[in-house]
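In what follows, a structure is listed as structure tokens, so that the remarks can point back to it.
For this view, one protein chain was removed and the others were kept in their places.
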Amino acid sequence: MATLKELQVQELLGPGHRLCAGCGGAITARMTLKAIKRPMVVVNATGCLEVATTIYPYTAWGVPWVHGLFENNSAIASGIETILKAKNGGKLDTDIIVFGGDGGTFDIGLQALSGAFERRHDFVYVCYDNEAYMNTGIQRSGATPEGAWTTTTPVGATSPGKVGPKKDLIAISLAHHIDYAATASTAYWNDFITKVQKAAAVEGPALIHAISPCPLGWRFKTEQTIQMGKLAVQTRYFPLYEVEKGKYKLSVNPHQEPLEKFLKMQGRFNHLFKPEYAWELEALRNQVEQRWAALQELCQGRHPTWNGSNITTPPTPTPTAAN
Amino acid sequence: MMKPQKVELVPMSGSEAVAKAVIQSNVDFTSAYPITPQTIIVERLSDLVATGETKTSFVNVESEHSALSACVGASLAGGRVFTATSSQGLALMHEVLYLTSGLRCPIVMAVANRALSAPISIHGDHSDMMGSRDSGWVQLYVENAQEAYDWIMLAYRIAEDERVALPFTVNMDGYVITHSVEAMSLIDDETAHKYLPPRQPLLKLDPQKPVTFGTLTLPDYYSEFKRQQEEGMRNVPAAFADATKEFADLTGRRYERLVPFELEGAKVAVVSLGSASGTVRWVARNLRKKGLPVGALRIALYRPFPHEEVGKMLENIDVVIVLERALSPGSHCGPLGSDVVCSLYNRSGQPQVLDIVAGLGGRDLSPDSIEKMFRTGLEATSRPTGLEMEFAGVRD
Partner (left out) sequence: MSATKPGWRQLTRGAVVTQPSSAREFKTGSWRTQKPVLNEAKCTNCLFCWIWCPEPAIVRGPKKVSFDYDYCKGCGICAVECPVHAITMEEEH
């Protein structure tokens, strides 16, 4: 249980960075650093957070920080962790925080993450998930949700936006038998900070999957970032839960809001409300419901049963004059 | 000057010798991924870690890309770092090579030179390192296991020299050097530790002194940092001279950037890298005994290339044959040949250059095949051909 007044005043991710106004990733990263109590080293994958905070000769970071490449943050962290442990008699007295966007985590960074998990290095991986490759201009990633418009899954006669559900990062992480993995949203700051602290306390790898709404990429007003972070949870689009040593626990069970309330605030889902894409909206809704149902099973200690309807079935295309 | 150490000879393969050198070099961290023919190096290192013979940390990673990445992390955290790879592994870590050099991490890597797929080949040639020759690593090609052993230590001295601050590859021909057993003269631990005390980096990841590594540079800054890297390269000869002098004082073994052989009065010379150089010298000596005016030049330090010295040594030769163990398809000249031609540019003498591609994919460079090259060169002295590339010993 954290109180805001207890959190350190010093800004370790300070102003002067060039992340967009209202950036969800900035809030995620800053809040993560606020939660950490011990001295830390930060490893950052290529992406919005890295690029916008370290344009030479400036750095917005007040902690030791390294950026290597797009896909190797977890591998670099493995080397750092090993040295710091070795030079401190086998004990790590520094928290290693690894940041990656959804692109650098779900896709290109997955191998290195997998290896670092399997070797059980002691670090906290925070994925700031804005659900697309935002830094390069809103391209789809393995974390882009069903039906979302992106520049590489645009909306057109043959395309309803991104087809298929996003990968389940918590499930992927747990397949490595790590002791702690949790979803988080900065809109629920107390839950977020508590989870980061729990993750840091684990002696071994831990993962935080933090939904990080992007005003530019999701197409909403910059002032709505925290509202987005709340609605994502309230509509069950992004449930908040944690898994501690295999035990699932729901963190927040709010009064449920209709999915449309969340989707309609974002330009990237506008097309789903046209009749020709109604089937895609149903596919997304189905996935959200399936995921929630599965989560409930897991929290009861039961194995979830998927009925396969999380796979999108587009309608048979009707012939047009162009065909 | 200290008397050279008198140590008994020990039989070791190149790989075992490298592993031994690593643990004697106060190396803090190794991370590697297995690939033929480098595997013995990492297995041997693992053994030595397991028996407690060394405090070097060993991290088994899930790919070569992660291997070098973990090494970069360890290096930035202040450690002295080693890794080894070959062929596909080197190619896979290609972007990390540039990262390592750009971040000025003085990592030493043994490369068991091996051909690149496709077709897949597990045998030796230089195409792997040549594919990454512009990555900003200092590159040296050893001739035998003794050199592989010595050069691990010398590489750390040069890489960590503040004038250089660049990573260093020690290239050793796959199978020929990695697996052949030789009589090795080892250095004792005390001498090795004297030569290589623990690493003390100026900048590292340290919560007491927060520093940002890996910034983004816009067009207004990038070029200046590249110029810095080049300066590091230009300072290598001075660091090389210092490091090899001190090494010679301790061991009696003296290393030079290039090794000329009977170039005085030679009309034909074969230029080579790596283990084939021994065969080349042997053939040259035999041909000289028959009165044929031939010589040889082995390049040890490939990057930075000793252009000035090579130019001086070769300008009065009539026909220079470059024994090219890598292919640059579509060019008149392979990588080594290009550097040799560069060295000869604008010099008073203008030899013919024959770039002979041979020994690809582990094809044996027998004394006969090398003698054939010398004789081709001798014939060419009477019929000028200019600059040419040809394949030796390839069936039609």
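Observations, loosely collected:
Should a chain be cited, it is by its letter among A and B, assigned in written order, with residues numbered from 1 in that chain.
One rule holds in what follows: contacts are C-beta pairs under 8 Å (C-beta built on N, C-alpha and C of every residue); 3 or more make two chains touch, one makes a residue touch a chain.
Given the structure is predicted, the values throughout are model-derived calculations rather than measurements.
Only one of B:D47, B:D189, B:E231 or B:E308 touches the chain withheld from this view, namely B:E231. Residue in contact with the omitted chain (choice from B:L48, B:I122 or B:V211): B:V211. Contact with the chain that does not appear here is found for just one residue of A:S78, A:N130, A:T186 or A:Q287, A:T186. Note that of B:V10, B:A50, B:V181 or B:L203, the residue touching the chain absent from this view is B:L203. One chain is missing from the display, and on subunit B it is touched by residues 102-104, 165, 203, 210-215, 217, 220-221, 224-225, 227-228, 231. Within the entire complex, the positions of subunit A that touch the omitted partner chain are 4-5, 7, 9, 11, 14-24, 26-27, 30-31, 34, 53-54, 56-63, 186, 189, 215, 221-227.
We take it that only the chains that are shown with their structure count from here on.
Mean C-alpha positions place subunit A and subunit B at a centre distance of 44 Å. If you check the complex, the residues on subunit A that touch subunit B are 39-41, 43-44, 50-51, 54-57, 59, 61-69, 71-72, 74-87, 94, 111-112, 114-115, 118-119. Looking at the complex, you find that subunit B touches subunit A at residues 28-29, 31, 55, 57, 59-63, 65-67, 69-79, 81, 95-96, 99, 103, 205-218, 221.
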